[in-house]
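One structure follows; several queries about it will come next.
Now for chain A:
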Amino acid sequence: MDRTLKTRLEAKLADRLTGPVRQRQDQTEIRVRPADLIEVLRTLHDDPQLEFTILADVCGVDTGDTLQTVYHLWSDETPDWLRIVVDGLPREDPRVPSITSLWPGAEWSEREAYDMFGIVFEGNRDLRRIYMPPDYTSYPLRKDFHLPDDSARGPGGGVRHIEQPYAPVAGTEHSIRRTVKA
Partner candidate 1 sequence: MTAATRSLRQVATVGRIVIPLLVIFLIVAPVATVLVAQAIGPWLISVLNSNIGILRFVVAITAILLFSIPAAFIIIYMELKVIAYMNLRVGPNRVLPAGAAHSVVAGLKVLTKEDFTPNSADRLVFTWAPVLVFLTAVMTFMVVPFGPGLVGAPLNIGLLYLFAVGGMTVVGLLLAGWSSFNKYSLLGGLRSAAQVVSYEIPLTLSVVGLILLAGSMSIDSIARQQSGWVWDWFVFRQPLGALIFFIAGVAEANRTPFDLTEADSEIVAGFATEYSGMRFGFLFFAEYVNVFIMSALIVTLFFGAWNAPVDVNWLLHLVGVGPLSIAFDPGQLGGNLVALAAVVPLVVTLVLAAPFYLLRPEKPVWQSLLIGFLLLNLLLVGVLGLSAYVDWDWVAGLIWFMVKAFAFVFVFVWMRGTFPRVRIDQLMGFAWKWLLPASLLNLFATALAIILLKSAGIN
Partner candidate 2 sequence: MTAPAQPQQHPSEDDPRIMLDGQVGQYEQVPPYPPRTEREAEFYTLGDGEMFLNMGPQHPSTHGVLRVVLKISGEKVVDLDPVLGYLHRGVEKLCENSDYHHIISQIDPLEYVSSLFMEWAPVMAFEKLLDVQVPRRAEYIRVLTGEMLRIASHALFQGWMALDLGGLTPILYSFIERDEIVEALAALTGQRMLFNYFRIGGVNGDLNHEFMSRVGDWMSRALVQHEANIGLLNENEIFVRRMRGIGKVDRDMALRMGVTGPNIRAAGVPFDVRRAHPYSVYPELEFNVPVRGTKDGGDSLDRYLLRLDEVRESIRIIDQCLHEMPDGPVMARMPRLMRPRPGRAWAAVESPRGLFGTYVISDGTDQPFRFRVHDPSFVHLQLVGMLMKDNLIADTMAVMASLDPVMGGIDK
């Protein structure tokens, strides 16, 4: 846990943070709004006291209510991993600016998040499904997804028991849905 990182972050990003800087074990977490994301990341990358040069991960999260995107960064200036959470994306139309202008390598990770959660990364030049087939319509890692919905529409629909064309009786949308305060 790097206390100085907390003060540095608070000093640099004071007004852009939506919550307190949280620290646990070797991770430091900040939360930002979607609109501020690019500016925050640019500051983190360029500021000589921060210098977060390596983007470890980009991923999407479904909290059950809203969607998030989570970025993990590494810097030589601190022993901590930095986690940036972009919070509160609405389920119906989740939109986040793409960070491919800063880290072009995030392109596929953003495609994956789009594929799995339907989060639209504005500015990603190639935002299409990466794992699922192109005619797929739903988002598998969302908490309100259940398998029979979508696969039943494929050519193998109704062939295997798992792909019955009706929704499961025991696990309806409400019963399998879990939420978390993440």
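Per the selection procedure, all candidates are chains of the complex that A comes from, given by their letters.
Note that in this section a contact is a pair of C-beta atoms (placed from the backbone, for glycine too) under 8 Å apart; a residue touches a chain by one contact, two chains touch by 3 or more; residues count from 1.
In this text, all values refer to a predicted model and were calculated from it rather than measured experimentally.
By the touch criterion defined above, chain A in this complex contacts candidate 2 out of 1 or 2.
Residue ranges on chain A touching candidate 2, taken from their complex, read 24-27, 29, 53-57, 59, 61-62, 70, 72, 74, 76, 79, 81, 83, 102-109, 112, 116, 125-135, 140-141, 154-156, 178-182.
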